[in-house]
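Note that one protein chain of the assembly has been removed; the remaining protein chains are unaltered in position.
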Amino acid sequence: MRCVVGIDLGSTTTKAVMLDEEGVVVGRGITNSRSNYEVACAVARDEAHTAARFAFVERAAQALDGPGAELARQKLDELHGAFRLELFLAELEALRVTMHASLSRSFVHRERRAELAPAIGAIVDGIRERAPADFLPGAARKSDFFRDLAGAAFVAGAEARAREGGPPFEQLVGVFDRAILDVETRRLSRDIPDLLRRASARVWQRDEGAGLPLRRALDRVVESASAETLEEIVFVGTGYGRQTLPFPKEAVRSEILCHGRGAHRVCPGTRTVLDIGGQDTKAIQVDAGGVVTSFQMNDRCAAGCGRYLGYIADELSLGLHELGPLALQSTRTVKVCSTCTVFASAELRERLALGQKREDILAGLHRAIMVRAMSLLARSGGVFDEFTFTGGVCNNPMAVKVLRELVAENYGAGVTINTDPNSIYMGALGAALFALDDLRAGVNLVTPAFAREAS
Amino acid sequence: MSHPHDDPAGAVLARARALCEDMTFAEVRAWKGANPGRLVIGHMPIYSPRPLLEALGCLPIAIHGGGDQLEIIRGDSYFQSYICHIPRSTIELAVSGRLDAFDGMLFPSICDVIRNLGGMWQMLFPEKYSAYLDLPQNFDMAVGGRFYAQELRRIAGELTARGASALDQARLRDAIRDENARRAALRALDEVRVETPWLIRASEAYVAARAGGLMLAREHTALLQELVARVKERDAQPYDNVRVVVTGSFCEQPPLDLIVALEKAGCDIVDDDFMLGLRMIEGDIDEERPSGDLLDALAAAYLERGAATASRYIGAGENGAALLQKVKDCRADGVVFAAASFCDPALLDQPMLEAALGAAGVPFTSFKFAENTGQFQVIREQAGAFSDSVKLWGAA
Amino acid sequence: MSQTKPSENKAAKDASQDRQKRMIAGHFDKLSRAKEEGKKVVYTFVPGNLVELITSLGMLPVLPEINALQSGMRKLSGGFINEAERGGHSEDVCAYVKCDIGMMKKGNIGPTGLPLPEPDLLLLSYTGCFTFMKWFELLKQHYKCPVVMLHVPYQSNGEITEEMRAYVVRQLVDTVIPALEAVAGKKLDPTVLADTLARSREAEHDLVKVWESAKHRPSPIDGYFGGVYYVGPIFSAFRGGEDAVAYYRELRSEVEARMASGEGPVTPDGPSAKERYRLVVEGPPSWTHFFDFWRMFAREGATVVASTYTRVGGLYDGGFRHDPERPLESLADYCLGCYTNLSLPKRVELLERYVREYDADGFMINSVKSCNSFSVGQLLMLRQLEERTGVAGGFVESDLVDPRYFGKANIENRVQSFLQMLDARRQRSAS
Partner (left out) sequence: MTQLLSAGIDLGSSAVKVAVVRSRAGQEVEVLATSVQRIRRRMMHEVASAAFDEACGAAGVTRRQLCYVASTGEGEAPGLTTGHFYGITSHGRGGAVLCPEARAALDIGALHARAIKIDERGKVLGHRMTSQCASGSGQFLENIARYLGVPIEDVGALSLTAQAPEDVSSICAVLAETDVINMVSRGITTADILAGIHESIAGRLAKLLRSVGAEGAVVLTGGLAQNAGIARALESLVSEEKGKFKSLRVVAPPDAQCAGAIGAAALAAQRYTQLSRAGRLGALSQERAG
């Protein structure tokens, strides 16, 4: 299959969307943006590639008949989880090796090495042991990113160690922080067929009762999905870091255009788009064809963007996923003044010390952010029907709720507000649509090195 | 003391405060209902010819932005982040319909922000009356005075054309008398504050004065007189505080909590430049004029007795002289500069005032605020350090 | 069509540029010798400046705003601003003032490296900007010389009334001219003034022709980035002088030659790319990053066909001319008619006219932090213009001379997004 790829290199996350020649989405991938942009976009693309493979798996499973076919279909989610687990474990091992290596390299840690090394080994072993449970269908994970998952588990492990009289918490975490950087700036090669085989082995081994039929069925699915070719031919990049993408200038599009186009593709009635990402907020007006007619962005100061929520979550030792749901429990919104990312944590602490409730303060913080966004929208011309909310913060249910209220208060209840589970991919989708234009126009663009080497 | 039941002044203060905090302007609506056909004219802070408006049968309403309770949603979309706060909240009030009962707005010449806000008004609300009132910076009665009287006459004419009463010297004289009476009442209140600051907090005097921008002078005089009588019944003791003059907030107003925070940090605010819309003229306005035209009285009051603010041209390099006089008059230990963030006039004035204070050995401290600031920690620190220092080491 | 070769054109371009350079060098040279030669020096502001009065009395004008912008271009402003801020000036206020005060504190060395003389008089023509008043109050504290205030009323209703004109003329007669005469030590000679005003008028006429050349496709000038050079002499010390007349005559013929040969403007990287976008710009440029900013447009083939910043020192293409027949009235009208003294609705009308008359594809607002006079209301202007003209507007924020407020990556992002948006809209309307 021939595909085009759009990559949105954001300040916090990097997204990739693959379209086939008909413009149908075949895969989406996301990873956290890290210090090495090239790796970030390669990994996002790997993820999209993986997702596309899973689409093949799904298709193969649907086409399957014979003994074990039905059971194999039921096990698809589990297979997916097991696949993720394999990836996780591979990265975990890489992390382990890196941490040990950094112990001998860093002069800061060298003297305490004898004490730190065994503790680190034990923590990693513990994570390894508990990992499979996190990847069973239905298990609640705080994030999908290795950095977050491993980070949370490591911090918990380090805390426990420190409490039991092991090496100090901050030193352990320091080793992790250093090593995760290294791990993230390397791209682990992903042999998808092999990982699939191992994942499938995990699944049938777990269910001994099902026996050989399940194993055979899964094998067939895996083999047939692995056999399909996947060729990426045109790339277009966008996003905050797009200038640093390893793409030629012609293959880079403004994020404003991409977000507008992506949102319009998903919700064709869209006239106004609000995108709240990690470090910037954009308000975009598009015409009936998805062409941008005006826009405003907030990019000089990171106040009130996704990062802000990240800091708050850190401050409360919560996952980003948990922030919105907790705020939803509020009964009384506290008026919060700081939208400055740095001072917000201080204000949070101050208010907690005053005895105000976590959820009420959080509700206030969410409101403060959305009020800022409303004012940007007003600046760009207002809110028109239909209105589509995109970007990472759209995954936060409290943000969505507050936005709905504010739009109703200020622009009437008649405005349709679209959100989409794939909102975070709008920019990448828009970029992919531009790539499709290029493909159709016969523009012959160089594919980046990382894509050639992978396919 | 804030309990209205135990505090003799509680009720009158609560009324004033409620009035200041009511961003729906319910009383204005009520007045309009009771006085059909008469006009409600809003005006921005600093000098506004309120007696003239009253003489034309209008209700002048001072607009001081939206304070710290108003949520700014559309207002921000009209102003870049480096512009002060008051125009945003003022626009917010208008576009959210809160000023619907108003028939017009006056934008006196305070600074370029207010000047351009007037232009924005013309574009946003073409159906409403709006006028920019150019205050002369030439203080010669024959030149600037003439121009100014013409400006006032123009505005009076325009309002009359919109349904206000015609300009009438007798009514203008009455309005000037009412205004002079209000000034006397304000002076009486100020005197209580200077002589016995423990009887009335600056934050209390503030709401009492500010409420005056929302009613006719005559009513305000009654309110002030009652307040002065009531606070004298209070049974309060002196605090171990330092005496300060607050300056710099003549236009955008600090949130009330900020004034309270200053007091809590150990400062008695014995004089300030809040609310200059009512205090811009020092002394009385003439009730007679040789020319027979009382517009000249308003012009002369502005030219000859206008208080020194950053909006007014100070010619002879005497910046700071008026402030030093104030410090002396109210026996202050020091000065607190509290200017709105991004307020060019106040902030450009400040180094000159500081130089004057420094030369006279008067201690000072300075900080910036926005009308909706919710964090006072830095301000408390600075004011606290200031009062600590005066207290621990004596003045200066 | 003319057969002028590009190389000859380049030489021609250099001629007016060189002339301007020589004029400036000569002026600062004179200033550095002013004290020893007993020449009196008057500091004053660009909008509504009364250089004709100053030069007719044989005195030399200094324009602190021009010094500040030159400091910005030479990357000295950051240091000057720091100097002023350490002296107690706020980060929030207009950076021109701080730049000037910093420069003064560091010895008042002018843009050509020669020291500037202290003022004998500060002529505070208070036109279109509140900050001017504070600026000279501050200078007054330092120099202790006399200040004369000319209060120019604001055109709040979009017109110059008889009362306003009379008020200004009255101040000219009663205060300004006597103050100038007192410093100059002589009386103003009406015939000298009339001759000076006549020369102003001549130069103004040629400048208008230069502006109007941008209606041609491709435009032979960039009316913003290039335009700020064109207004140099007429906004500052030279208006009313022989030099200015010669400069504008020369400039006009160069521009007409380029127009005839179908050439575009000259950009920092040589001849311009093919004209792809025609823009109208509102707001002053960022001086500290002037060339970076210019390149963001020039590289993409975006030419500015008209701008309002180049009208702050006089709206000549609106018909105004200095007039030897009505000397004082025309000076009053000049002060009253500066761009920043126009009401906001009038500013929008002017921009709308430019978009139409110059057939622009879009307009761009550069909103500078320093300048409340320019900036307050620009977001509303943006919306109004989009509505009235149907062309797209872009908005960027920076500062005149405070380098801290030029976020290159952000501005580039916005400019590119804006131009790509124009493309997308164009493609749409084509299909």
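Here are a few things to note about the model shown:
Labels A, B and C are assigned to the chains in the order they are written; within every chain, residues are numbered from 1.
Here is the rule we use: a contact is a pair of C-beta atoms (placed from the backbone, for glycine too) under 8 Å apart; a residue touches a chain by one contact, two chains touch by 3 or more.
Everything quoted here is computed from the prediction, not taken from an experiment.
Of the chains displayed, those contacted by the omitted chain across the entire assembly are A, B, C. Within the set A:279, A:294, A:333 or A:422, the residue that contacts the chain not displayed is A:279. Note that of A:11, A:31, A:238 or A:272, the residue touching the chain absent from this view is A:11.
Within the whole complex, the absent chain has one touching residue among B:30, B:359 or B:385, and that is B:385. Against the chain not displayed here, chain C makes contact via residues 82, 85-86, 88, 91, 404.
With the whole complex as reference, residues 11, 33-37, 102, 108, 170-171, 173-181, 185, 279, 300-302, 307, 317, 340-343, 345-346, 349-350, 353 of chain A touch the missing chain.
The omitted chain makes contact with chain B at the following residues, 239-241, 264-266, 365, 368, 377-378, 380-382, 384-385, 388-389, 392-393.
The rule is simple: only the chains that are shown with their structure count from here on.
Ranking all chains by how far their C-alpha centres lie from the centre of chain C, first place goes to A. Chain B and chain C have Cα centroids lying 37 Å from one another. Chain B has its Cα centroid 53 Å from the Cα centroid of chain A.
Among the residues of chain C, those touching two or more other chains are numbered 379, 397.
Across the assembly, chain A contributes residues 300, 379 that each touch 2 or more other chains.
Every residue of chain A that touches chain C in the complex is listed here, in rising order: 243, 253-257, 287, 289, 291-297, 299-300, 379, 381.
Residues 87-90, 92-94, 97, 124, 126, 129-131, 133-135, 137-138, 140-141, 144, 147, 149, 151, 153-154, 156-157, 163, 167, 170-171, 174-175, 343-345, 347-348, 367, 369, 372-373, 375-380, 384, 397 of chain C are the ones touching chain B in the complex. Residue ranges of chain B in contact with chain A, taken from their complex: 71-78, 81, 372-375, 377.
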